[in-house]
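Every protein chain but one is kept in place in this view of the complex.
Labels run A and B following the written order; every chain starts at residue 1.
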Amino acid sequence: MTMSINMRPDNTPPADIEPGARYGFFTDTSVCIGCKACEVACKEWNGIASEVEAMTGNSYDNTGTLDATSWRHVAFIEKSERSAPSRATTVPGPAHDMVWLMSSDVCKHCTEAACLDVCPTGSLFRTEFGSVVVQPDICNGCGYCVPACPFGVIGKNETDGRAGKCTLCYDRLKGGNEPACAQACPTQSIQFGPLEGLRATAARRLDVLHEAGVAQARLYGHDPSDGIGGAGAMFLLLDTPDVYGLPPEPRTTTRDLPQMWRTAGRAAAGLLLGIALVVAGDRS
Amino acid sequence: MGSNMAENHPVGFQWVVEAQRRGATIIHADPRFTRTSAVADVHVALRPGTDIAFLGGLINYVLSNEREFREYVVAYSNAATIIDADFVDTEDLDGFFSGWDPETRTYDSTSWQYAGVQEKASAGDREGGGAGAERSGGHGGDHGGGTPREDPSLSDPHCVFQLLKRHFSRYTPEMVERTCGVPQARFEEVAEALCDNSGRERTGSICYAVGWTHHEVGVQNVRAAAILQTLLGNIGRPGGGIMALRGHASIQGSTDIPTLYDLLPGYIPMPHADTAATLDEFIQSDSPGGGYWGNMRAYTVSLLKAWYGDAATAENDFCFDHLPRITGDHSTYQSTLGMLDGSVKGFFVLGENPAVGSANSGMHRKAMANLDWLVVRDFQEIESASFWYDAPEIETGELSTNRIATEVFLLPAAAHTEKSGSFTQTQRLLQWHDKAVDPVGDCRSELWFFHHLGRLVRERLAGSNDPRDRAVLDLTWDYPVEGPFDDPRPEAVLEEINGHDADGRPLSTYTDLADDGSTSCGCWIYCGCNADGINQARRRKPGSEQTWVAPEWGWAWPANRRILYNRASADPDGVPWSERKRYIAWDEAAGRWTGADVPDFKTDKRPDYQPPPDATGPAAISGRSPFIMQSDGKAWLFVPAGLADGPMPTAYEPNESPVHNPVYRRQNNPTTEPIPSAENPNNHSPRPAGDHDPYPFALTTYRLTEHHTAGAMSRSVARLNELQPEMFCEVSPELAGMRGLVNGGWATIITSRAAIEARVLVTARLKPLRIDGRTVHTVGMPFHWGTRGETTGDSANDLLGLALDPNVHIQNTKAQTCDITAGRRPRGPARRTLVEEHRNGEAQR
Partner (left out) sequence: MTAVEATTAGDGVGYYGKPIVAAHVWKDYIGWYFFTGGLAGASSTIAAVADLAGRPRLARHARRAAMVGLLPSPVLLIADLGRPARFANMLRVLKPSSPMSVGSWLLAAYSPFAVGAAATDLLGVAPRVRRASTVVAGLIGPGIATYTGVLVADTATPVWHEARRELPMLFAASAAASAGAVTTVFASISGRPESSAVRIGAAAAIAEVAMSTVMRKRLGDLDTYRSDSRARALDRASRTLSIAGAIVLTVGRRQRLTSVLGATAVAAGSVCERLAVLRAGTASANDPRAVLRAAS
């Protein structure tokens, strides 16, 4: 075994959580056991109501998707292809007849956060920990952030009319505690810490898996040069992002805003000019 | 194997993941592909109830490829011991061992004995009935005088090693494939991984839970693992062992200080009416000469002193007469029969919910409807308290409220957060928890309830001179109480359990116990949990601040040992088998055993110590024999006495099975304990070849991470209900195709006991298996639902029939048969009709 395998993920919460540094998540789905402790811990800590509905029939997923009332969502994907590659970290090759992928999804706390960009009230803001948070007392429920998010993370809560999503446990961080979901995760699939450290951990973990022959392992959201300037919550996936319901190439649309304003400018000018011409040209 | 650890012990499973991160290979053998399989390196899909065939295959693989850890096996197991020449194996009797008596349907184990000596299992011959009786804990027995003959070359045809070899020779990879449905390649992959990770340098461990125990051969499943691990040298060594992943928070504690009818604290057998008239007779008949069970008298006397204090004197046999006697099997399901026939009139339900949790729960509900009184202590009105008006049988018309005379007393219980006390977990670790909040309203702890119940009973009996009342009146019932509700101090109970010497000083280890009444101890294996008057179970020193064995977190019985039989981590001369696996070793200079853990051996007993022929008790154990609870100090590959169903595990089909036993002519475990009752019909699967079987599919039941057992604790919690909102069954796409089952739709599952409905989850995680040339489909379902709570659903246990393991009377919840059809079940009486027609339909064919 390589030394790196003996390394325990450095996810133990940073001794002191300092404002100023940027914090985030590395969710290593290769060790997720789908226990949903993260979902429960999140709802419990944030006092979000539980909605008991009918069984979905989508494997063990009865949560469905991230929205205003589900800030962590564990996806369950069953692939029955015979000789599917194993999730093993140690034995390469097909030792399973199928795979059952589990992944705990969460807000990506984008470096370039579309939700934050488009929020007209300034309710969504960037905290001193680099996270993106809704201020419930300011949000007026305009709903603009909802279609703006390239991951469909944020939602509008129909009961209180406000937008809701993961806060990276802003209140806990201020108190020097790691997020509830990370603390509850038994297998350290959810690792919390300073973003830089997590990027390194993620890269090492990827190497270990590749060495072990888990070729389909890949990182998601770790690259600052991607369409959102890199995510504050990155993932190690064992299949293509779309399989997990993630956009393969997320893009912060506000990047095109200058271009769009220019187009709008032209349109406005055209409008003015057109009217002027008609009126001027109208001699009747 | 037989455990879904990631789902049912998720917090403990973090260490499995950690081991995997460090390079361990994780193998999961389970009929279903579960959340554990998903992160394992290898998943083995085997047919429910075929574990002995699979483990037997592994044993055969080890033996026929000479992969056993020779030195370890020769020195530490009874491999070399010669067995009585009269012993005849299942090989020659079509699946029976010698000593079978068709009349009593039990074995006489005389012919299984060590040649020339009379073996006797030490934890007691509890129920009479010859060798058929159980010994919980299965401690090694006594060879009443005379030392067994041995052949260290292991070549004598009558030595255990050769018998083992012969017995398992038919468990070939082909046989495993035919029986379990496991492809030979997959089987060999597992066998190789196990062997490669055993020996001097490496160790492997096996985790199991109720996927193994809930069978008519539950005990033998575990025995098979014990044989395998002993052959591979994986016992008493770091990273080795067989881990029983226990259930309820302190279910381990409730076997140590038992809630079982046949045990006294510390696995001392409950005296039997026929064999324990006096203390001496009891000790004589139940305690072996050799090993630490040789001190059973000291343990028993100290227990009696703890219970009866000054009233217990040498003159009155230390009040031994006060102890109740058992006359046979008084286990759970026998009591259920008793309720049905009216011989059991009252019933306490504390911390369980049999109306949902017990197999054949319909039978249990009918039984409770036949009681005079029923006491239920719980957080809420559970099905076991409300059955008299909302049991399914009311709807079907089998029961009617106005004809149920049972008087139900529902008493509110305090939760673990509302009381202090200790939990004993899987690793024998006692961990103390402090009360966080006061119980609300009338909720009270068990301790409060029993203390004051005892007090009131004693007040009623006060002054009585009826001798039978002495048993109650002589009890030391003087626990100090505190707080507004006179709660007994739990620490006082711990002190009584730990025990004290004549001057009241707390004892620090069970070796200090005396048989003359000078010591008192409520449970000998717990002696030392309050050493020096300090609550050792309350220690919480972080792992980072102590050695890797972390002996200062909580307290493990016995004597705070973290690995049992750890003397086996060193070779016969006391030298570690390898530096990599160093744990306990003999320090010649210091003249004692030393290491990271508390040695599970007399610390100053030299490796070269040889017991004098007349030695008894611990002194009879040589310096080279690590298994000190066994009379011969050896790990038993072959069990000469103490098991009802044979000295070696044998592959039988479950009582109800979709196939005929591919391994022997004998279909199932001949000693299976039946529960004869009209309420407990049999599916009679399989039918004679050619006949139509109305119950053609394998049925297994299990848990979900999102819910807890009979469900009262989880069906009442919205946070959990939203994660698993409905009762469902899991079927393969192939079976769904055959029966027209639609994912997310409804299905009705039928056995000869009941018909229930469940949502359908069609999943490739349940794989049809090729068994003996035909395809076997398995229907799987959780058992968490009942008629009450925020989410309700039919109970899987209504379906299950009762046939028990003869040793420990556990029910089979894992391997039965059923039929499944699309759509919901009928309502009202029609539900009953459906079940009967299905059963009769079977008769006509």
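By definition in this document, a residue touches a chain if its C-beta (ideal position, glycine included) is under 8 Å from a C-beta of that chain, and two chains touch if they have at least 3 such contacts.
Because the structure is a prediction, the values reported are computed rather than measured.
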item	value
Touch criterion as defined above, residue of B:182, B:507 or B:762 at the omitted chain	B:762
Identified contact with the non-displayed chain, of A:72, A:108, A:156 or A:205	A:156
Touching residues (missing chain, whole complex) on chain A	57-59, 61, 64-65, 67, 75-81, 101, 114, 117-123, 138-144, 146-158, 160-163, 239, 242-249, 251, 253-254, 256-257, 259-261, 263-264, 266-272, 274-276, 278-280, 282, 284
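Following the convention adopted for this analysis, only the chains that are shown with their structure count from here on.
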item	value
Distance from chain B to chain A - Cα centre to Cα centre, in angstrom	44
Chain A - residues contacting chain B, complex	1, 5-9, 30-37, 39-40, 43-44, 50-57, 59-60, 62-63, 78, 80, 86-91, 95-102, 186-188
Footprint of chain A on chain B - complex, ascending	6-7, 10-11, 13-14, 17-18, 20-26, 33, 35-43, 45, 186, 189, 705-706, 718-726, 728, 733, 743-744, 759-761, 763-765, 767, 790-791
